[in-house]
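The complex is shown incomplete by one protein chain, all other protein chains being positioned as in the whole.
== chain A ==
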Amino acid sequence: MNTDRRTLLQGLGGVLALPILENALPRSSANAAQAERPEAPKRFLVVGNPLGMHPENFFPADFGTDFQVSPTLKALEWLQGRFTILSHTDHSMKSGHGRELSFLSGVLPETAHAFAEKNMSLDQFIARQISGTVRYSSIHAALETGIRMVYNGNGVEIKPFTDVNSLYDYLFLNFTREERRVRKELFDRNGSILDSVKGQFSKVWSDASASDRQRLEQFATSVRDLEGRFDERTEWIDRDKPKFDLSKHLAVDEVTLVNRYSAIFDMIAYAFQTDLTRVATVSFPNELNYTDVNGVNRGYHACTHNGKNEDIVAELVAIESFQIAQMSAFLMKLDAIDEPNAEGSMLDHTVVLFGSGMGYGGTHSCRNLPILVAGGGFKHRGHVDTRDASGNNMPLCNLYLSLMQHFGIERDSFNVSTGAFELNHA
């Protein structure tokens, strides 16, 4: 039996209330003050899909804190008062597939070059701010193809892990002593290769024209970033990862979509709990076969183009409710754990953003995006109509600006934002 995979530790909310935290700082970069008095970390999770939500079933009928929970959000009933639904936000995108890629930045890849920060996604801004010393600055997971949602500061898409086992291996599998040696040697060798590449590169650079330099600069940044990552990872290699038991999810007769997603969410919850990472995204791709979910026979995308046929709408709502239920189970787990070194549960220190860059696939509308914020210890506002006095939708970037500020990023605008969205009720 592989002892790495099966452990004595119960997963979450189980026997052991306080799992061993990743020792947050590698020694060399440890900050003495922080080491003495650990501060409760803030965390961020994004859950996204590419096709929006069936609006009538997603948005509650009434506004305010006392709203009636809508059919799709049924699984979140237990959390009422601790999440906010934002109606009428968007990125002012025209209709159509492909524009949902702007979900976390408000910027499309093809226009990203016009923005200094490209189409860098919200989670990456936050990761850069709060993940300085943890092992993984962010974790991205999905099944099948994943969705295109996360972009780094170069505007390059970051792909998620798309199967449970590779996510497990990445997060929890410890290296053997030999593997550690080999890895360290490899980082060292790769580092030297980059050094010599820089030598050749400087020649190319000095002869290059302005237009060539544009792309060459991207290359140079990549080399620098990679060198940094080699250094970081070299320090982490000798340290053990937390242990996690995957068997209860996968050692079953039939591994379905449902238990694969709950495995993903469990692993991320545990990675949060053990401070392996503080930022994560989980997505529900279009290409996935959702027929493991009760009541679903069709493709996800096909269900959005239901022609208002009630049977097919019901299948769509089943898929969407499944996404919400998976997230709800995650929230419940975090809420059952007391935050070490601070008041409240772990959920009170974790912001969860659910949403899509598309409003509703059935109309291809990229307006009125389905957006929900949970946790984070806010005085949540229930269901908010974000339109201004003249009835215009609020830029979703306003919410993102507030979230950035919440995580300590000092700035007063983000891409097309017009102000900050107040996350707490009066």
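The criterion applied here is as follows: a residue touches a chain if its C-beta (ideal position, glycine included) is under 8 Å from a C-beta of that chain, and two chains touch if they have at least 3 such contacts; residues count from 1.
Keep in mind that, in the parts below, contacts and distances are computed from a predicted model.
Looking only at the UniProt record of the hidden chain, which name from "Planctomycete cytochrome C", "Carbohydrate ABC transporter permease", "Proteasome subunit beta" or "(2Fe-2S)-binding protein" is the right one?
"Planctomycete cytochrome C"
Per the definition of touch given earlier, which of A:Ile158, A:Val258 or A:Ala336 contacts the omitted chain?
Here the residue in touch with the unshown chain is A:Ile158.
For the chain that's not shown, point to the residue among A:Ala302, A:Ala329, A:Ala342 or A:Val416 touching it.
A:Ala302
Given the contact definition stated above, which residue among A:Leu246, A:Leu347 or A:Cys366 touches the chain not shown here?
Missing-chain contact among the listed residues: A:Cys366.
Looking at A:Gly96, A:Gly344 or A:Gly408, which residue reaches the missing chain?
A:Gly96
List every residue of chain A that touches the chain not included in the displayed model.
Interface with the chain not displayed, on the chain A side: 90, 92-97, 109-110, 112-113, 148, 152, 154-159, 189-190, 192-201, 203-204, 207-209, 211-212, 214-216, 218-219, 222-223, 225-226, 229, 253-256, 297-299, 301-302, 305-310, 362-367.
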